[in-house]
Every structure is written in structure tokens, then in C-alpha cells.
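Here the structure is laid out as C-alpha cells; the discussion comes afterwards.
What you see is the complex with one protein chain gone and the rest in place.
Labels A and B are assigned to the chains in the order they are written; within every chain, residues are numbered from 1.
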Amino acid sequence: MKVRLTSLLVGAIALFTATIASAQPSQLNLTRGATDISRQVYDLHMLVFYICVAIGVVVFSVMFISIVLHRKSRGVKPAKFHDNVKVEIAWTVIPFLILIGMAVPATITLIKMDDTSESDLSVLITGSQWRWHYSYLDYDVEYLSNLATPREQIYGRLPRTENYLLEVDRPLVIPTGKKVRFLITSDDVIHSWWVPEFAVKKDANPGYINEAWTRVDEPGIFRGQCAELCGRDHGFMPIVVIAKEPADFEEWIRGEEQRLADRRAEEERLLSMEMDKDELMRIGQQVHLSQCAACHQPNGQGIPGVFPAVAGSDVALNDRARHIEVIVNGVAGSAMQSFRNNLSMSEIAAVVTYQRNAWGNDTGDVVQAADIHNHIQGNQ
Amino acid sequence: MNTEKPDNTKYYVPDQSIWPIVGALALGLIAFGAGHFTIEASRQEAGFGHYVLGAGLLVLIIMLVGWFGDQIRESRAGLYNAQLGRSYKQGMLWFIFSEVMLFMAFFGALFYARMIALPWLGGASNNAATGAILWPNFEAIWPLTLTPGGTETEAMGWLGLPLINTAILVVSSVTLHFAHVGLEEAKRKALTNWLIVTIVLGLIFLGLQMYEYVHAYRDLGLTLQSGVYGNTFFLLTGLHGIHVFLGVTLLIIMLGRVMAGHFTKDDQFGFQAAAWYWHFVDVVWLILFVFVYII
Partner (left out) sequence: MSTITDTHSAPAAHDDHDHHDHKPTGIKRWLFTTNHKDIGTMYLWFSFAMFLLGGSMALMIRAELFQPGMQIIDPHFFNQMTTMHGVIMVFGAVMPAFVGLANWMIPMMIGAPDMALPRMNNWSFWILPFAFLILLSTFFMPGGAPAFGWTFYAPLSTTYSTDSTALFVFAMHIMGMSSIMGAINVIVTIMNMRAPGMNYMKMPLFVWTWFITAFLLIAVMPVLAGVVTMVLTDKYFGTSFFDAAGGGDPVLFQHLFWFFGHPEVYIMILPSFGIVSAIIPAFARKPLFGYASMVYATSAIAGLSFLVWAHHMFTTGMPTFASLFFMYMTMLIAVPTGVKIFNWVTTMWRGAMTFETPMLFSIAFVVLFTIGGLSGVMLAITPVDYQYHDTYFVVAHFHYVLVSGAVFSILAAAYYWLPKWSGVMYDDFLSKMHFWCSLISVNILFFPMHFVGLAGMPRRIPDYALQFADINAIVSVGGFLFGFSQLIFLAVVVKCALKKGEPAPAKPWEGAEGLEWTVPSPAPYHTFDVPPKV
């Protein structure tokens, strides 16, 4: 039995060390990150870590020495002592001092991290199930950021690519060398905006705004994830931040403002245009898969008790006005949020058309952007 | 009746008893029933929830009658010794402590809402952006008569009914004390009468409380739904009201026992427990009166 146990132990340890040794450092330890603060945090982490290891080594050594030496099988006679005020005071005071040694740098770093004053740029970050919304307060730019990894990869029908689950359709872009302030909030449940390389993690609480900041030295791409359980797709809510040189950033943001303006003009134009049904169905399917399928599922069946089915539902089969209303204004007090600011009117028209004709919902209805426009007007 | 001479020199460990598991069944039915009933009520559907809940309450009552019946019989058979009496007393005191902590949770919510959440919504502390961006028109005042979401209500004043209710409860604590003095001095008549007075006061309190709720809903538009002011108001006073109800029930049971000739100077645990509970409920009210109504 000795032999079997030993070989088990050796095998396990070998497996263990082999994998650990073959791993990249970034797979084993905290990142040093890309900012001054993140490096201070890293140093603090290593400091505390080494102290803890040292304490562990001391305590466990004493213990193992005594396990080896003071065993009955060696014929020792047990000592009788059971009190010693001096050592007891010592081992109360020494840990206390060690703790003070950790608390001082921690306090200094924390005060710096919490100081969001004098920023150069503010971004309002709003979490919602399960995407991020970025809005530049100093510019007329806002957009949604969704997971970009295709479902086929998640369900193993396509090989997984390098940034599996850590890629989005529209990353957040910030300038380097500038103090960027993040105002973080949520539309529904609590999320948490976390980018390890900035050492920024702040909860997005609905109805409140938390602040955090970063100042990135070098251009680069930084990836993070939502860090607070926020429902079914909590694991599929990544964050990507691109830091650009200030000049490149300016150029990007002008382009973005232009793009949004163009989009609004296009929207106006589409209002007076009729799209044909195939076109609507094609766009509608895309919108459904990217925006709605997380809840209502790609086949429109929803999840019983959690998210209602759209396939075969009364709303999708009969109540056209309600169908548009639900998407435009959301359903108060439920996960069904308003999509008015996130989708264009033609996209809403397309997804309504799609949902009213797909999965056996054969209403034959065709909904145009103008219908959505009228609905909104009529509502106001 | 036992022919053997009751032996109360040693700690009485009861033999098997069916009541605990009946009690567990009762709580199980209540929990299961109340859960389903809540769901069904919120969807306005008919279901089985309320039947299960009702069955649970029924079993609970049967259990209480059976269990307390056993205990009263044992106690009167002289099986209980002083040490067991101490167990009961300590048990009751720790139970009251747990009740204190339950109220603490709701008072904590009240203080947090008033002193932290509302100012933050108004932009205080590190929440300037919360106020400016999310709730630009919100004003942090207490009582919160206009919520950030726009629900309006009126505050409940403290003069009038609440003040009268306070007086009633304070007096009831005193009358209960008189009853206890009567018990100590073996003046059965005084005991019974003061106990009756206490119970009547308790019932009047409950009646006035109901009346106040009607007033709040009908005249002030102050409802359970009207924001955190209404929430804390109704949950605190409601929780307290339930405790008054329980306290009155206990006192009524004690009145029955007094009239049946139970309790003496040395054997009065049941009475004492009910009295402690009543005093506790009274103290909670005083705190509640100050923090919910006045300040």
C-alpha cells in the first residue's frame, strides 16, 4: 500500500509541476498591467504574497520539525508545559507589526486609486444584460459593445480562435497619457467593469454611478470581463479597451462622430424607403442573433420561466403594436430593456418582421422603419 | 395521574414526543404554501398555495396546543425543577435577543436609506455623478415624499394617533407590571384584572394601528409601494404589529391559565415569558416611535 500511495503522490506531483512549469507566467500570476497604478498594485500583491509565504514557511517548518522529532515512535517523553506569557505576547505583537507594514503601502495606493479628480476625459459605462454601453461625455459618441465570439465556437462547431470569449464587436477606445475617468452604472442588475491591466474593477450598480480612472502609458489592446454574476450570460460579457496615441484617438473620435451623424442621416432617408421582405428578414435575423438570442434563444423558444418564447407567442402572432412597443420601450421591471437607443429604426423594423415570420410564425407581416417612427411619434 | 411521587430533583428529560416533527411539518407546509401562494397571488392565478399554507397553519396550531398542553401538564405534575426553569428563562431571553436582531435588520435598512442611500442619490459623498447624471431633479429629504422615480406620497405625522398609541403601550407595560406584582403577592384578583386591562390596551393598540393604515392608504397615499419611506414605515410598524398580536395572544393564553388557577410565586415561567415579551415589544415601539415617526 505504501508503494501505491507513493506512486500516486509522485504521479500527481509530476503532473502538477509539469503543467505549472509549461505555463506562461501570465497564466500563473497577476498581470503587472499597463499603468502606474496597476504596477503599484502588482508590487503590493507581491509584497503581501512574500510575507505570507515567509510566515507559512516559518510556521510549517516548526511544525514539521516537531512532527519529525517529537514523535512517540522515537521514544520521546512528552513535555508538560502549557503556558508562557512571554512568547504569547511576542506572537501577538509581531503579527500586528507585520500587518502595519502591509497596511501602510496599501493605504497609500488605495487613496491614489480612489482619487478621480482632474480627469481629462470621461466615459459613461453602462452595463446591461449582457453588453456594455459606452458614452463619451465630452463628445457626441456612444455605442454598444457586444461579445464577438460566434456561438459556433462556444458550442464547439468551429475551432476556437485566439481571443475566444475576450473579443467584442466595438471596443472602448481611450487616449494614452491622459487621465480617463470611468463613470460606471447599470441598466438592470449589478455588473462589474474589470480590466486587469488597469487594476480597475468597479461594480456597475443600477441607479448609482461609481467612478474609477486610469492613465495608460503605451498604446495597446487590453481585455477584461464582467466580474459580477449578472445572470445567464455573465460569462459572455467581455470588455476590450484600445489605447491609442492622443492624435490617433482624436482622429478616431472625429471619425466616430461622423459615422454617427451619417447614420442618423441614413436613418432619416430609410424612413421614407420601403425595404423588401427578404432584406428585412436577412437583417432581422442578424439583429435577432446578435441582440435578442441571448435571452429569447436563436430558435425563438426562450427559456421557460425565465425568458418568454417569441415563437408562437400571442404578441408575435397577433399584437403587432405591442410587439413594436416592447422592443422600443422595453418592459418596465424586467430584463426586457428598451432598444430604442441601441438599434436603428430600420433594424427594429427588421427584427420585428423577422420575429413575425420566422420559426413558424407565419403572419406574413412586413414592418417598415416608418412604422417604428410612427409608433415612437404616437407615443410621445 | 402518576401514582409515583413526582421527582423534580433531577433534570426532566421528556420522553419521546410527536410534537417537534409535527411542528417541522407545519413549518414545511407553511413555507411551501406561502411560497406558492405568493407566486400565484402576484400572477393573480388560482393555485394550491393557499390551501397548503392554511393546512400548515392548522397543523401549527394543533402542534402548539398539543405541545404547550404537554408542558403545562408536566409543569403542574411537578416534574420541573429550578434548573429546568432556568433553561426556559434563558431560552426565552436568547429568543428575545434574536428578535432584537431581526428588528435591527430593518432599522439598519431605515438608517442606511436615510443616511446613506438618499444623500448619495442626491449626489453626496463620492456620488456627484449619480445625482447629476442619473437623478438631476432629485432632492434628498426625509421623509421621502417624492422618490427619484417620481412616486409621490405624504408623510405620517407623529402627533395624534401614533402618540396616543405610544401612551397606550407604555401604560400597558405598567399595568402588566401591576399584574405581575399581584402574582408575586398572591393577589389573584388584582392579577386577573390588571392582566385583562393589559390585554384590552393591546387590542386597542392593534385597532388604532389598523385605523392608521387605512388613513395612510386612503388619505395620505402612503402605501407599501411608495418608495423607501413607505417601505420602512410599513415593514417596521407591520413587523411590530405582528409582535403585538403575538404578545396579546400569549397574554390571553396566560389569562386563561390564571383563571384556571395556574401560576404561583415560584412557578410562573409562562407568565414571565409572556411579560418579558410584552415589555420587549413595548421598548421596540418606543425606538420605532422616535425613528420612524418623529425624527
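Definition applied: a residue touches a chain if its C-beta (ideal position, glycine included) is under 8 Å from a C-beta of that chain, and two chains touch if they have at least 3 such contacts.
Since we're looking at a predicted model, the values are computed, not measured.
Using the touch definition from the top, which of A:Thr176, A:Asn210 or A:Gln368 touches the missing chain?
Of all options in A:Thr176, A:Asn210 or A:Gln368, contact with the hidden chain holds for A:Asn210.
Residues on subunit B that touch the omitted chain in the whole complex?
Within subunit B, the residues that touch the unshown chain are 1-2, 4, 6-7, 9-21, 23-25, 27-28, 30-32, 34-36, 38-39, 41-42, 67, 70, 73-74, 77, 79, 81, 83, 86-88, 90-91, 94-95, 97-99, 101-102, 104-106, 108-109, 112-113, 116-118, 120-121, 125-126, 134-135, 144, 147-151, 224-231, 235.
If you put the missing chain back, which residues of subunit A would it touch?
1, 5, 8-9, 12, 15-16, 19-20, 22-24, 26-31, 40-41, 44-45, 48-49, 52, 55-56, 59-60, 62-63, 66-67, 70-73, 76-84, 87-88, 91-92, 95-96, 99, 102-103, 106-107, 109-111, 113-114, 129, 153-156, 160, 162-166, 188-190, 192, 194, 196, 199-203, 205-208, 210-211, 224-236, 303-306, 333-335
Assume only the chains that are shown with their structure count from here on.
In angstrom, rounded to a whole number, how far apart do the mean CA points of subunit A and subunit B lie?
44
Okay, in this complex, where on subunit B does subunit A touch?
Interface residues on subunit B, with respect to subunit A: 120-121, 126-127, 129-130, 133-135, 148.
Please give the residue numbers of subunit A that touch subunit B in the complex, ascending.
Per the touch definition, subunit A meets subunit B at residues 114, 116, 124, 183, 185, 207-209, 211.
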